[in-house]
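Pasting a structure below so you can have a look.
The other protein chains are all here in position, but one chain of the complex has been omitted.
This part shows chain A:
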Amino acid sequence: MALVQQSSPHAHNARPTSRVMLWVILAALPGLLAQTLFFGWGNLINVVWCIALALAAEAAILKLRSKPVAFFLKDNTAAVTGLLLGLSLPQFAPWWVSGIAVITAIVVAKQLYGGLGSNPFNPAMVGYALVLISFPVAMTTNWAQAATLWGGAPGFGETLSSIFSASQTTVDGWTMATPLDEYKHKIASHTAAEVLQHPTFGEQIAAGWEWVNLAFLAGGLLLIGLRIITWHIPVAFLAGIALMSLAFGSNPDQYAPLQLHLLAGGTMLGAFFIATDPVSAATSHQGKLIYGAGIGVLIYLIRSWGNYPDAVAFSVLLMNFAVPFIDHYTPPRTYGHHKPRRGLPGRNGG
């Protein structure tokens, strides 16, 4: 496979940001493909619209800040922010919801803090959290049903017109509660077996969602193989969710089972593509482990005992807050010194 040939052990050249971001975009394509196969054209339209708007917003704000526009646009980071929002927003989210999310992400969360490298928070997740808080109805009622459940899947034109039309009346027949949402709200009054009757769970774990998450897992493994991200954050992230679920959520009549936590919602997208943002994540390997585990634990806490069915955005933002603190207590060993003053000896040579 041509992709693997230039991979890790002998590649010591510093890769430019633009190349890294291009790989991130490429690695997300399997997930996008799975989303399109199982949930229709919504995500693809959202991705194209979000990326176009992200680039436009980035160009406009760079011009306003008197920075070189073409130089910064070419680093592809704005495109990745748009891509992540397009992948994570509901399929039938109206155009203005995704638009507000993208503009907030680029203008407020990224450029007002000083641009690439200076933003303390993950820009895409700031945009996502803003629209999630602001428009709870639009953000919960616009999730597509899995295609296997559709009598007739809406075509490209129908999806496009429902996203960009002023009224939202047409989408009702194509949408359905997400598996996590359904489980969270029904389990209080039903048994697990009754809850799982709902078609949103499909035949295996969660109709469509399981394949989307597996595709993001595959893309994420590609990124680790290419050494674009390290394994620490995703592994700690998933382990955090899994350990919490094993410790507290063993009764399926009370809490969503582990496989639903791992393969429904934005878990894999969050673990491999969102939490690993090099700017807003912790720096040292030990710090990354703490950071990732914190996100995983918070996701489980909010999903199980909070008000929201999914919590990747809030958890990532909360741990972004903690990053300066984590970095302060997890300094990597400097070259020439024996071991760090704190931390695992010999394990984090930086």
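In this section, a contact is a pair of C-beta atoms (placed from the backbone, for glycine too) under 8 Å apart; a residue touches a chain by one contact, two chains touch by 3 or more; residues count from 1.
FYI, contacts and distances are computed from a predicted model.
The listed choices are "Multiple sugar transport system permease protein", "Cation:proton antiporter", "succinate dehydrogenase" or "Ion-translocating oxidoreductase complex subunit E"; the UniProt protein name belonging to the chain that is not shown reads "Ion-translocating oxidoreductase complex subunit E".
The residue touching the chain not shown here, chosen from A:C50, A:A78 or A:A138, is A:A138. If you put the hidden chain back, the residue from A:A34, A:L130 or A:A177 that touches it is A:L130.
Contact residues of chain A toward the unshown chain are 108, 130, 133-138, 166-167.
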